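Worksheet: one structure, shown below.
With one protein chain held back, the other chains of the complex are shown just where they sit.
By written order: A and B. Residues from 1 in each chain.
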Amino acid sequence: MRFSIYRYNPEQDSAPWMQGYDIALRPEDRMLLDALIRIKAEDDSLTFRRSCREGVCGSDAMSINGRNGLACITRISDLKEPVELRPLPSFPVIRDLVVDMTLFFKQYHSVRPYLINDEPAPEKEHLQSPEDRDKLDGLYECILCACCTSQCPSSWWNPDKFVGPAGLLQAYRFIIDSRDRATQERLDDLNDPYRLFRCRSIMNCTEVCPRGLSPSRAIEKIRLMMVKGSL
Amino acid sequence: MAEFKQARPVFFDLVRIRFPVGAVASIGHRVSGVVLVLFTPALIYLFDASLRSAQDYQRLGALLDHMLAKALALVIFWAFAHHFLAGIRHLLMDVDVGSSLTAARRSAWVVNVTSVSLALGAGWALL
Partner (left out) sequence: MRGAFSGLRAWLLQRLTAVYMAAFSAFLFLHFATDPPVSFESWRDWVMRPEVSIATFVFFTALLLHAWVGIRDVVLDYLHPMMVRVPVLATVGFGLVALEAWTARILLIS
């Protein structure tokens, strides 16, 4: 199977380049990550991140034929040859397919992705009704792989000011958590021209989310809550 | 570790990034919006002229005789159709109508295809 892979080694290369590989796959190689491991066995200079190899850790996000996805859960049989692999678009490249996620995580942390509740702790745990718990479905499953944010044009233009789809999905996850007490502060924090409102509902985020989540819908819901709050 | 301080490259080649149909509808929305804004002074000028006198009013009717004016009118017609339809799509999605991925893909197709078809139809009618 033929591959064309983005290569960049800061110690040797003055600029990135594309390297072609033609690799014999075995029947048990079913996912793109299997093929990458096969390639690395032949050329151990090829660098990429991977860990759980089953779509839970979010390490091996990359641009696969122009579309962000996780190598470990992308079926080889679905890919057109030569398979073009590049690092996540718009993120600084450290080496080959490995990108610098500093800004991505900075935006994620900026939404304060944790429960805020200063009330005296109850004797047992903070109870939540099954209905309230259901509201977190489709939100908590995010693995922070950055496929969405890296495919989002609004994040391309203002990566430092726009929180991005991944961060906003997490913002909504805490905004609608019945145990959280900072709902209004969270909404106020997002109400400026950039943090949320750079979103133009392009929905690239939802298109590429390997977990099938919908950041665009979470953003819509935050906007509706803001509208209701301002009436 | 000074050598790591060098500027890191970034993969950002719009030709090598795939744009889903929703992204096409969205960039069309933006382009059509800018076209419409640029046309707005002319629109107000034409509107003003149409109310000034019978002669001016008549002259406006003859405006579309020029080939260039026809071409321009088509671009503006497409821009209006696309901006209008894409706008309705967004307004509905704002209130959670059709904001699932499948529905949004379908509506994006409808917007893109309908606006171009309408413009082609109008072009055919003009010629």
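Everything below uses one rule, namely that a contact is a pair of C-beta atoms (placed from the backbone, for glycine too) under 8 Å apart; a residue touches a chain by one contact, two chains touch by 3 or more.
Just so it is clear, the structure is predicted and the values come from calculations on it, not from any experiment.
Enquirer: Which residue, A:52, A:115 or A:227, contacts the hidden chain when the whole complex is considered?
Expert: Only one of A:52, A:115 or A:227 touches the chain omitted from view, namely A:227.
Enquirer: Could you pull out which residues of subunit B are in touch with the chain that's been left out?
Expert: Within subunit B, the residues touching the omitted chain are 30, 33-34, 36-37, 40-41, 44, 47-48, 50-51, 53-54, 57-58, 84, 87-88, 91, 94.
Enquirer: Spell out the interface residues on subunit A facing the chain that's missing from view.
Expert: Answer for subunit A: residues 154, 157-158, 190-194, 196-198, 200, 223, 226-227, 230 touch the chain left out.
Convention: only the chains that are shown with their structure count from here on.
Enquirer: Rounded to the nearest whole Å, what is the centre-to-centre distance of subunit A and subunit B, using the mean of the C-alpha atoms as each centre?
Expert: 30
Enquirer: Could you please specify the touching residues of subunit B with respect to subunit A in the complex?
Expert: Within the complex, subunit B contacts subunit A at residues 3-4, 6, 8-13, 16-20, 22-23, 26, 29-30, 90, 93-96, 99-101, 104.
Enquirer: Residues of subunit A touching subunit B in their complex?
Expert: Against subunit B, subunit A makes touches at 6, 8, 10-11, 15-16, 63, 65-67, 84, 86-94, 100, 151, 153, 156, 200-204, 206-207, 214, 216-217, 220-221, 223-224.
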